[in-house]
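Every protein chain but one is kept in place in this view of the complex.
Let's turn to subunit A:
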Amino acid sequence: MAAIHKKPCTASKSSTESKRTDLKSNEKKGSWAYYMTNSPLLIVMIGLPARGKTYMSKKLTRYLNWIGVPTKVFNLGVYRREAVQSYKSYDFFRHDNEEAMKIRKQCALVALQDVKTYLSEEGGQIAVFDATNTTRERRTLIVNFAQENSFKVFFVESVCDDPEVIAENIMEVKVSSPDYPERDRESVMEDFLKRIECYKVTYQPLDPDKHDMNLSFIKVINVGRRFLVNKVQDSIQSKIVYYLMNIHVHSHSIYLCRHGESLHNLEGRLGGDSGLSERGKKFAVELKAFVKEHNLSDLKVWTSQLKRTIQTAEELGVPYEQWKILNEIDAGMCEEMTYAMIEEKYPEEFAMRDQDKYHYRYPGGESYQDLVQRLEPVIMELERQGNVLVICHQAVMRCLLAYFLDKGADDLPYMKCPLHTVLKLTPVAYGCKVEMFDLKVEAVNTHRDRPLVSIKVKTPPPMFRRNSFDPLSTKDQIKRPRMYSMGNFSPPPTLPPPAFASTRISEGIESVQREVSVQLI
């Protein structure tokens, strides 16, 4: 079983479409992400305005993409703003405003068309339809649409009757919405509350006992105090439910930093389990002061099980928890080597890593993609927790940061996570605020930039690796997922990597496209 050849091909729309139907009818599975989903999934949000639908949509989408399931949000408000260039007042949303109702329905249909394109032709696996969807009529329309296209449907309804929560919602995200350019808080609040009233008139919540008992859904009640879960069909829906049940909206901050500079860092060696250098020890002392200064209540401290993070935590003088899964990426045969040594001893491996740093797996070791899988329980627990300081490693920190800042596989391995710097992440509105604290202790720079020259591979090289097959999953949102594992079937034609090559433009510098054929053993 020496080599796998991936034939490049030009994918025309019709061929990919028929491929999709083929795949659906044969129900073949192969990728890790794919074990979770057979057919594409349409997640449909339900709820009055200011119930956190968009918050949940975006967060869920971020999480699903991070674990490797191509997901995209389709927010109906965006379509509506396209169609109706300027928003005047809540009158638009009155249920007896026929003209507006027509426009709104039209927008929904356009959005659903885009959903269809995304799931059927662009390789998406999950689409999140973010709108109020408060009437049975609308939901029936969506269910029929999904059935026609063989998509599964999962509803996420957010029900909230706590006026404080609603008011806070409006303040945090509606006041700065494009609908309210003047941003006069009081008038925004007033108009928005009237908008909600318009929907209340026709709101038909999911009815688990009769009308909607055969639908798959989760009802999130009062921001996660209670959940009703009905007819979960498969693993990915189960995972989505688990995720939604673990997130919360209480304010908290997550601090990420690396261990202090280590002896191996000084020598430019990868991996290993060395102790802190003198400067690294100094960083630990500064970190202790930093923690004190920030005066965090109930701060939890987590480390890996490698000496350098533990030594760093020891200095803080507070209880900490060791997680093996926070250990640095396993460089396998390249452990404890310098980049120069690797380049000399394993030039093909070295080149391959630069071609696709996210998917590249060290021989006998791990890839960033493996790391993400390994780190998933950490993310889940971070979502549950309050204030946490995670003392970890470069590759690990990049993966965690990518989750919080919604960075894809192309950017993740090149995120800057310098030594002796603490990143403070605070959830804000729909995203995450990042503050960087340089603790002013000198350290070596361990960051290797993206190669300047984009290596455009003429033919995908045959890959021979001691301990693995290329992990099967999608590379990014617009590529088609690979549906087959190694088997008696020829791998489906994969798209040529033009998107891959074109994103290889490192910060602001022109890339020179060169065709290089990569020689491998």
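As a working rule, contacts are C-beta pairs under 8 Å (C-beta built on N, C-alpha and C of every residue); 3 or more make two chains touch, one makes a residue touch a chain; residues count from 1.
Criterion: contacts and distances are computed from a predicted model.
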item	value
Among "6-phosphofructo-2-kinase/fructose-2,6-biphosphatase 4b", "Mitochondrial pyruvate carrier", "phosphoglycerate mutase (2,3-diphosphoglycerate-dependent)" or "THUM3 protein", UniProt-listed name of the chain not shown	"6-phosphofructo-2-kinase/fructose-2,6-biphosphatase 4b"
Residue of A:Ser89, A:Gln113, A:Thr202 or A:Ser238 touching the missing chain in the full complex	A:Ser238
Contact partner of the left-out chain, one of A:Asn149, A:Asn246 or A:Asn387	A:Asn246
Hidden partner interface residues of subunit A, rising order	1, 28-30, 32, 35, 208, 225-232, 234-235, 238, 241-242, 245-246, 273, 275, 281, 284, 305-307, 310-311, 314-315, 319-325, 335, 364, 370, 373, 377, 381, 384, 466-469, 471-472, 484-489
